[in-house]
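One chain of protein is taken out of this complex; the other chains stay put.
Right, chain A next:
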Amino acid sequence: MRIGALKTSYAADHALFDTPVQRAWLGLGAALLLAFPFVADDYWLYLACLVAIHVIATTGLNILTGFTGLVSLGHAAFMGVGAYTAALMEIRLGAPFLLNLLGGGLMAAGVGVLVGLPSLRVKGLYLAIATIAASFILHFVFQNWSTVTGGIAGLSVPPARILGIELARPAALYWVILPLAGLSVLAAANLFRTRIGRAFIAIRDRDISAEILGIPLLRYKLMSFGLSAFYAGLAGGLFAYFFRSITPESFPLVYSIFFLAAVIVGGMGTILGGILGAAFMTMVPEVLKLGVGLASPWLPNAVAILSPVRTVVFGLLIIGFLIFEPHGLAEIWRRIRRFFHLWPFRT
């Protein structure tokens, strides 16, 4: 049982991880992630990279939707902007890998700010529709501005290079994607212990009193849109280098819905939720696929029967979350923590 959190300075009270136990777990987790590439095969590394890319994008959407309360269905399109920008900087300019990622993020942020402009006037479902419109416009641009984006065929991206080392395989890209995901999540966590993050939450909870406290609504909403799109653009840049080929169909509307579902399943307005949601949404279909594979020795045509079932199960899981745990996986995690903090007493 946790007896108390005894702190002697305000700085200690503001720390993200305030107990030795938490820090020990964090260290263990980091060690496992470092050891992972040495034990896992390419398939699992591929999945790990994909989860990490999704963590960045989901955290970005969580900043906008979970923390600032602005629904966006344009997230995949912002990701596309980042992906195309990074790819074009690589192909046309031959700029260095990390700079291209930054460029992709910044370009997406600019587009995000533009798309966010209606958010001062329209809220909720109306804003969702406005962002869908933006998503369709961007899709149209990707498809029809053929001289730049390569049209329907898209672009194929040369492998990433850092200091002359070619990062072509997931095993190599892992060392870039994972630290970037870690930094992105850390930055988001930092944001929400400062005035900017608090202003975002204030706008979500009650925009009228936010204004009375001196928070200019439009500026902060646009900041949230820009930051969220920056995360999407960064994830998009990594996506381009990871899959080495991007087409307009890489960033469909369904992909935006995927991120929204990840935010909801993970837990809106929690940093942990972005991580858990992205991991859940990426891994569960794979785990179900694995289950189908395991069942095949007993069921002769398991693939044919169970593949549709897999999709249904996945859908049911999401519905189940909405009904039974609207606060998402992060809330389940908090309950588990509370159980151990209070043990042997009942929660």
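We take it that a residue touches a chain if its C-beta (ideal position, glycine included) is under 8 Å from a C-beta of that chain, and two chains touch if they have at least 3 such contacts; residues count from 1.
FYI, contacts and distances are computed from a predicted model.
The unshown chain of the complex is recorded in UniProt as "Lipopolysaccharide export system ATP-binding protein LptB", chosen from "Lipopolysaccharide export system ATP-binding protein LptB", "4Fe-4S dicluster domain-containing protein", "N-methylglutamate dehydrogenase subunit B" or "Molybdopterin synthase sulfur carrier subunit". Among the residues A:Ile3, A:Ile212, A:Val254 or A:Ile323, only A:Ile212 touches the chain that is left out of the figure. Contact with the chain that does not appear here is found for just one residue of A:Leu73, A:Met223 or A:Val265, A:Met223. Interface note for the absent chain: among A:Val81, A:Met107 or A:Ala202, the touching residue is A:Ala202. The chain not displayed touches chain A at residues 10-11, 13-14, 187-188, 190-191, 193-199, 201-202, 204-206, 208-216, 223, 227, 269.
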